[in-house]
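With one protein chain withheld, the remaining protein chains of the complex are depicted in position.
Our next item is chain A:
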Amino acid sequence: MIEVKGLRKSFGEHEVLKGIDVNFEPGKANLIIGRSGSGKTVFLKSVLGLHDVDSGDIVYDGRNVAELSKDERTLLRQEIGMVFQGGALFDSQTVLENVMFPLNFFGDMSESEKRDRADFCLSRVRLDSAHNRFPAEISGGMQKRVAIARAIAMNPKYLFCDEPNSGLDPETAIVIDNLIQEITEEYNITTVINTHDMNSVLEIGDHVILLKEGYRAWEGTKDEILHSEDEAVLDFVFRSELFKKVKEALRK
């Protein structure tokens, strides 16, 4: 479980996160939604420790990040997998080398064990035929799957995804969403996903947090969001014609 308490973060005079409290439970897909500029990415990077926060606590299963030594933080990071918006695969390495990369740094596996683990992770994301290709030679959807395979290579307890299906067609986006949910449930991972894709919310939103102007504006499940009359939810979710019609249908 990840507990975030009173998280604040500013860049100069501009306060992006204005005291956010939220808990992320294991085995669930926790989705953070909100408009562009609402602070989603800053929030995710702050929880990951890529940004120094102004105040607040981030607690990973009882371990407060602020109180950890450098070595303890390094150990904690080995329990974290991250899928970046653009995949962030290493251009100069093949798909297989990308997935083996964290295994080369940490752990004491032999070469064949590392290879087996990478093969397993790639087959888990249903990517069995691209081992020796470079990231530039595969499609965006395949890159996202490689990024997921690399993120789960170290058996993470926590999985973070920053807009994992941005730039993908709806069909591939659903495949990626379902893959993340399957992995989350199968390995009981605490998964946190940044998205503004409402299809993802309705597909896998076990726990949804809506950020608005640096505040937590709403929290609930994918079923609750459809029936919510909260102003922030109505303003963000039911803005498109499609969702307006959905809402009207639900009200009837």
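The rule is simple: a contact is a pair of C-beta atoms (placed from the backbone, for glycine too) under 8 Å apart; a residue touches a chain by one contact, two chains touch by 3 or more; residues count from 1.
Note that contacts and distances are computed from a predicted model.
Enquirer: Just by its UniProt name, which of "ABC transporter permease", "SCP2 domain-containing protein", "Ring-1,2-phenylacetyl-CoA epoxidase subunit PaaC" or "Cytochrome bc1 complex cytochrome b subunit" is the chain not shown in this complex?
Expert: "ABC transporter permease"
Enquirer: Specify the residue from the set A:Leu31, A:Ile80, A:Cys121 or A:Ile148 that touches the hidden chain.
Expert: Final answer for the missing-chain contact: A:Ile80.
Enquirer: In the full complex, which of A:Pro102, A:Gly141, A:Pro164 or A:Gly214 touches the chain missing from this view?
Expert: A:Pro102
Enquirer: Tell me where the left-out chain touches chain A, residue by residue.
Expert: So the residues of chain A touching the missing chain come out as 45, 48, 50, 73-78, 80, 82, 84-86, 88-91, 101-102, 104-106, 154, 160.
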